[in-house]
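This is the structure I want to talk about, given as C-alpha cells.
Shown here: the complex without one of its protein chains, the others still in place.
The block that comes next holds chain A.
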Amino acid sequence: MRGPNIVVCVKQVPDSAQIRVHPVTGTIMRQGVPAVLNPYDLFALEEALRIKDRLGGRIVALCMGPPQAEAALRKALSLGVDDAVLVSDRAFAGSDTLATSFALANAIRRLSEEKPIDLVFTGKQTIDGDTGQVGPGVAKRLGMHLLSYVCRIPILDMDSGTIVAHRWTERGVQVLTSRLPCLITVLEGTSQGRFASLPEMIRAARQPIRVWDRKAAGIEDLTKIGLKGSPTVVGKVFAPSRRSERAECIEWEPDHPETAVALLWEKVLARQPEWAAMASADARKDGEEARSE
C-alpha cells in the first residue's frame, strides 16, 4: 500500500496578540510585531504528520506570501514536513480570499503534476484575516471534497481511497465518509502538537525551499490574482470607537471587601429590574420559610 501524498497549506501571520494601534493616528503599528506561523496551521500540520507516522507517504508545506514567509515554511520543515514551496510574487499583493484560493489551487495543481495529491490540509482559519474562507475555496477550485472543522480522522484507507472524518458542528459531530482526494480544514485543539528536535531544526535550516513566482505556479491569467482578482475592496479602515465614559468604579476599604460586593449587586439589580423583582420575591419566600421553621 502506498502512503498518501499530502499538501499542508500554511500562512505566516503577524502575532495579533502583539499588535497595537497608534493612540493618535489610529493606524496599526507594525514595527516590532513578530511574524509567526498561523497557530491554527499547527493543528493541520500535526494531523498530516500523524497520518505520515502511520501510513508513510510524503508531506509538502505550501505557503503564499512575501519572501520572508520562508520562516513559516522552515518551521513546518522542522516539524517533519518533507518539502516546502513558497508561492511569492508581487502580482499577488492585495489578494482577497477568492484570489488567494485561486493562486493556492494553481500551485497545488502544479504539485499534483509531480505526483497526484491525495489530501490537502489547512487550518480552520488564520488569526489575521479570521475568515476561514480560503480552505473551502481551494477545495471548490480543485473539485476536491471538502471536509471542514474536522476534529478526528478515524479511517483513512489508501487502497480504496476512502476516508472517515469527524466534522465538528455547534450541536454535535457529523461522522462523514468521503473519497480521496479531499481537502480537510482541521479544528484547533485536536491534538497536542509535536516539538521540533534539534537535528530536525538543523535539517530545516539547511533544506532548500522552492520559491515559485506566478508563472512557476502555473498562473497565466492576471485578472484572477492580486487586486484585480479580488471582488472585495477595502473602503475604509478605522479604529473602533470607544465608549465615552469609563466604568464607574466602586470604592471600597481593603478590610471590608463585602461592602464593595454588596454595593456592586445593588447596582447590577438596579439595571436589571426583572432580576430585582425575582430577588425580592425570593427574599420574601425565604423570610416566610425561615419563620415557619
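In this text, contacts are C-beta pairs under 8 Å (C-beta built on N, C-alpha and C of every residue); 3 or more make two chains touch, one makes a residue touch a chain; residues count from 1.
The rule we apply is simple: contacts and distances are computed from a predicted model.
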- One chain is missing here; what is its name in UniProt, given the choices "Chemotaxis protein CheE", "Caffeyl-CoA reductase-Etf complex subunit CarE", "Succinate dehydrogenase" or "Putative Formate hydrogenlyase, large subunit"? "Caffeyl-CoA reductase-Etf complex subunit CarE"
- Item | Contact partner of the left-out chain, one of A:35, A:55, A:71 or A:164 | A:164
- Message: Considering the complete complex, identify which of A:112, A:131, A:191 or A:207 is in touch with the unshown chain.
- Response: A:131
- Touching the hidden chain, out of A:54, A:115, A:215 or A:267, is A:267
- Query: Going by the touch rule given at the top, which residues of chain A touch the chain that is not shown?
  - Reply: 11, 13-14, 16-17, 19-21, 26, 28, 93-98, 100-101, 126-137, 139-141, 145-149, 164, 166-179, 188-189, 227, 230-240, 242-243, 246-250, 252, 257-258, 260-262, 264-265, 267-269, 271-272, 275, 278-279, 281-283, 286
